[in-house]
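Omission of a single protein chain aside, the complex is shown with its protein chains in their original locations.
We just call them A, B and C in the order they show up, numbering each chain from 1.
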Amino acid sequence: MSVLDLDHVFFLLIVNIGIAVLWGNRPFVGKILTLLYILEGLSILTSYHVLLSGAVLSSSLTFTVMQQTVQWQLGVSGGFFALITFMAAGLATWFSSGVWARSYAPIRLLHSYMALNVAAMLLLLASNDFLGLFIAWELVSLVSFLIIAINGGRSAKAAYSYILYAFLGAMAILLALIIIWNATNSFSYVEVRHHWSTMSVNRQLIVVLLLITGFGIKMAILPFHRWQAPAYAYVPAPVAAFLGAISSRMGLFALFIVLLQVVGIDVIQTLWLPFEIINMQTFLLWLAALTLIIPTFIALRQTDARLLLAWHGIGQGGFMLLGILSANALGTAGGIMHVFNHASYQAALFFAVFSVSYRTGTADLDRLGGLVTRMPISFTVMLVGIIGLAGLPPMNGFVSKWLIYKALLDEGMPLLFLAAVIGTLGTILSVYKLIHNTFLGQLRLEHENIKEVPWSMSIPMMILASIVFITGYFPGLLLESIAAMQSTLGISVVDYHLGGVNTGKGNLNMIVVVSTMLMAIGMGALIFFVLGNPRKQVTQWDNYAGGHFLTSDMRYQYSHNFYPGLMRVISPLYRNTIFWLESAIVSTVQFMAHISYALFMQANYLLYLILLVVISLLWVLAV
Amino acid sequence: MQDSLILLVVLPLLLAFLLPVIARYLGNLSGLTGSLLLLFNILLLANAWNSVGYSPKVILLGGFAAPLGIVFYIDKLNMLFAILTTIIALLLWPCRTHNTDVREYVLWLLLLAGCYGVILSGDLFNIYVFYELLAVASYGLVTLPATGASYIAGFRYLMISALGSAFALLGIALIYSFTGSVNIAHLAQIIPDHLHHIWGYSAALLLIIGFGVKAELFPVNFWVAEVYSHADKRVTALLAGVVSKIAVLIILRFIILLFPWQDIFNFLLLLGIIGVIVGEFAAFYAQDLLRLLAFSSIAQSGLVIIAFACATEAGIMAGIALAIHHLLLKPALFLLASHCDRSINDLAGLAKSSPWASALFVILALSLLGVPPLPGFWAKLLLLQSLMAEQYLLLLVLVLLATIVEAAYLFRLFMLFYQRQEMPEQKRITIQGQELYPVITLSGILLLGLFFLPLFMDSLREIAMQTSNIEAYINTVLGKVQHIGEGNI
Amino acid sequence: MKDVIPIQTNNTETIAVSKNSKNIYQQAIDTFSNFCRARSLFVLHYCTGCGAIELPPAMTSRFDMERLGIQPMVTPRQADILLITGYVSIKTLKRVILTYEQMQGPKYVIGICSCTVNGGMYWQSYATAKVLSEYLPVDMYIAGCMPRPEAVLTGLQQLMKKIEKGEANSWENYFKRYDYYLGNQQHLFGDTWHTPTDILEEARHYHLYGAESTGNNTARLIKYTVEHDLTKLDAPLREKDSMTKRGKK
Partner (left out) sequence: MSGQHIFLELILMPLLAFMIGLFLVLMMRKVRARIERRVGPPFLQPLWDIIKLYVKKMQISHGVIHDLGIIMLLGGYITAEVFLPVPGMSGFTSQGDIITLIYLMMVPSLGLALGVGQCANPNGSIGISRALTAMLAYDIPFIVVIAGACLYYGTTDLTEIIALQKSQQWGLLSMPILALAGLIAIHAMLGKEPFEIYVAPAEIATGPMVEMSGKYLGSLFVMQCLQIYTITVLYTSLFLGGGYTWFDFIPKLFLVALLPVMITVIFPRYKTDDVLRWLWKWPTGLALLGLAIVVLQG
């Protein structure tokens, strides 16, 4: 294996950026960029066996500053995430490369920002020490800001709130880094791990909390979750898919590396919050559980399909964190696997939703319905996507969630298991609302003549949908790299086979499960189609409405406030606490700013000067 | 060889007096002489840089030995500031603007002479004299636009500055009355140990506050916003970039050599952090681009002060790095903003009318913010490290929070620039021509410097080491002779 | 063995309707099917009149319909029997027809009370549809004012016998003689009468197209549909249209 493999990828990325910046407006460029992303993915894939064996792909790019050599090398974890990134970016670019690109004005910006994002993410994934990590982290934040703000208006506002949160996170990380540097005099992962215990327990606690805050903000863990949904919802389709699929998972990647490789889960288990109220691990697990439940139930209230998906993205992030922090081979595997799974179905779902809004001009769930007869491919993709998101067999979302459930039960955390299941149930409720209000029910009069989206949009969707199914059928494909990841990180390794895992206390073999399902569905189809007379399809108005006549201008679609009973019970729980907190902080800052400004601009400066001297002299006298 | 460095001070002064005469014969070309002078100064400094080497040098004026004679002290730090001052002055030199009044050249030259003098002087009184020269020249420069606002700003500046000078003089008088000396090296032997009481503290405070006026130190910086927003942009750039940093340099020398007391450090830390916070908040509120930059400048000076107040080698290194960064960056930003001197809301869509300038502005501002891998980040990293080394955890947190506020207003600005909104034709702003070349040079230096980061860090560490070496300073100035009298203590 | 009857459709195209003569297996299946149908009857009560009050006793502990395999159902889609109790006003009749058309064949209609037979005490009323079987194929009338639950159950048992023998096929008449029923309906409701269910299309699909399926009345219906170009939007808009027109009158 040549050492320059990563250089090769970086070179391709630079070419990518160059092409996007120079010729981004040309119609064919989207296709070329897609090919380049695929090429980049392939160049990692060809040397993937090397990564699996525990080796790294290194880059010749390196510099030394403050006695720290910063270099870039891609391990198996980075490689896994990089593959997801290239998959998401490639398919998103493909999705945007067709007719849509011709109607979207800032297409060049979109291509360029996407390429920049991918490059920055690769830098992050290949970073090998805290300094490189932080540099790449800031770059990722900035380019994400660019891509979120691409549409202006609402999305720019969301991007602004994002960048402020991102800076809060970056500052937290920086502080942690400085504390680590102070204690260990190094930024390299190995050194820090080695000298970790030189820090006092309080310092360790602070550092872990800061790192969780910093990296968690990117994946919008509670209570920093408010920025993400609007930021991801109001951007164009490919961007939303890309962001939702992988961008916020960079936080998870960093947390994964930092918590498991550098700090070590055993350290986290021994840390206690002040007054020994709660174990650090338990605290983080509950944070993850809340991150799962609360955004999921916020998603349930959304009437905009894009917002709904974006909120679910946050919730699923909680799932991943739950798995990773469970300190269990199955849980870690589930958490990492969920990254891939989530990337695949979330991108598929975003594509499906945007296909609908591309054709109908709206993503408002109260203004759609019955599109299944007009857009069957989008419907199928969304169906596969929602089954994945809800975590039901046979799609891949089920496998990762199963691993996490199992890990939580094995570790004796039944309440967290309950929390995870509540999250899943909430997801099922809201994804059914999504597909029902969009594709099922009555077709609206104004959507009578809608057609399926063009191939350039539907093929990437179908590819994603098939990935969702195939990795659900053969989860071993993913578990192989995850096991390699676990062994390189030195944590317990999951016992996997192509179909799933063996634990000895409850197994999962998706090949058997899915095959049985397929067979059973075949049996169902056989029963259904062979027995009885052939069916006759009727129009959607031929519908029982208590003897009343249904008319085409009064199409009874049950969509607004889809779960009224549930909402009556749980709506008092939606208190907007974080929103109030956020506004309080903003008002405080504005107040302080006003005061400071007034201090400079309006007040009597000479008075201050004299006062200062007098006070200083008094102080001097006191000394 | 290094004796020729006296020319740095002498030549501008000389030219300043000759220039009205020259102008009579050469007309507009007379501006060129100033540029030539500065070029010559650069050569001079470049020549001297190597010879300074590892050990600092001293120039005895008139051949009298210290502590009685007047000395110029030359070490790498001074040289560095002199070089940077020269470069920036050259870039900002007003000869290209039309109809430049010869008086402007004179004032510039006086200002520069003051700068050089302050940088190089090795005794308190000389520093004070050059500082006054600098101040007087800057009063004139500030009011050059001859608008009402600039007069008001100039008056405010004059009032504070004059009071500051008075304080400084008072401080020097105090010190002299106790020690009978104004030579810094000499004082460095006496004050730390023998004046460690109320009068020493008083003198320290008076000096710090006095010189703090130019250094944009917190409570004496109320002139900053008004002056920067109404003075000529080149003058603003020079004041914000160079002069304030030179004043900070003096404060650094004071606290290292004369008042190395923890109370003084704490006092400076306090002023510094208040400066940072108040500056950032005020900038957050500012609705005017130049004021915004001015307040940000206050905050940055606060950071430098904080770094120096750590009074460790790492702190000094961080402070120098921050100072150099700000010294190169702020002039560029002010120049870029020179045509945008109004409400920031009018800047919506600026990127469309002047794409390159706005892009440059954004990159520079990101560096100001400390976004890696831009140079500002490394300076800030050094600052944070030095703060952490001293275990100033709370201070660290405050600095980082202030950075978030900074990010808030800078990104608000960027978003305005890149708003997809057509600017009305009459409001359209372009940044072009004369301002652009200094800007490009400065940002070029900054960004290219990034490639020599490790090298730069090493030399910075060296400078910091040299600066914090009190023994070396005393030995260099006073020679090997260690039997200096106790003065009249 | 097939005999093909060419028939005329509104599109003037010829489609083939095959009519199988049944072999022994099919006969066995039919017998078994009828056996099951007779033992499992889901009833939709269309309770418009006073006779409805007699049904609860028939269902509850005194008489217990369920022991005969008869269960109440609430939507026409699930029901086999449409029980119409009492008089049917013209306005109600529209709903009755709509409901009937949405039921799945084999379906049966039972008219309970005298009112469904001949209008009963409302025979003079201008607003009552007197003879139900003019508008729907009625399998059985249970006369009386009101018939007692025993009578209702006896009637149901008779219907079950008919079903088991395979004789309760009057629902096919609605398709085979649609023109006749539509004509009567149009007579009451006007020429623009439509329902969401496309009976002719269904008749074609289930091979129930008879010689009397189409005629003058269905031609009127088709003409109206074509005139208003409502084929795409289907029945509902037509219905609405007709209602507004009638409102204008």
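In the analysis below, a residue touches a chain if its C-beta (ideal position, glycine included) is under 8 Å from a C-beta of that chain, and two chains touch if they have at least 3 such contacts.
All values reported here derive from a predicted model rather than from experimental measurement.
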Which displayed chains the unshown chain touches:
A, C
Given A:Ile435, A:Ile482 or A:Met592, the residue that touches the chain left out of view is A:Ile435
The one of A:Pro414, A:Pro454 or A:Gly490 in touch with the missing chain is A:Pro414
Checked against the full complex, the residue among A:Trp402, A:Tyr473, A:Tyr496 or A:Phe600 that touches the missing chain is A:Trp402
When the complex is taken as a whole, what residues of subunit A touch the one chain not shown?
370, 372-373, 376, 379, 383, 387, 390-393, 398, 402, 405-406, 409, 412, 414-415, 417-418, 421-422, 425-426, 428-429, 432, 435-436, 439-443, 499, 505-509, 512-513, 516-517, 519-525, 527-528, 531-538, 540, 542-546, 556-559, 562-566, 568-569
Can you list, in ascending order, the subunit C residues touching the missing chain?
29, 32-33, 36-37, 39-40, 60-61, 64, 66-67, 69, 71, 73-75, 77-78, 80, 104-106, 202, 206
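Heads up, the rule we're going with is that only the chains that are shown with their structure count from here on.
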Mean-CA-position distance for subunit B and subunit A (Å)
46
CA centroid of subunit A to CA centroid of subunit C, Å
57
Which residue numbers or ranges of subunit A touch two or more of the other chains?
none
Two or more other chains in contact with one residue: find those residues in subunit B.
none
Interface residues, subunit C side, partner subunit A - complex:
75-77, 95-96, 98-99, 102, 195-198, 202, 205-206, 232-237, 239-240, 243
What part of subunit A is in contact with subunit B in the complex they form?
63-66, 134-135, 138-139, 142, 145, 149, 152, 156, 159-160, 163-164, 167-168, 171-172, 174-175, 178-179, 181-182, 589-590, 592-597, 599-601, 605-606, 608-609, 612-613, 616-617, 619-621, 623
Residues of subunit B defined as touching subunit A within the complex:
156, 159-160, 163, 167, 198, 201-202, 205-206, 209, 219-220, 222-225, 263, 267, 277-279, 281-282, 284-286, 295, 366, 371-373, 377-378, 381, 384-385, 387-389, 396-397, 400-401, 403-405, 407-408, 411-412, 415, 418-420, 453-454, 457
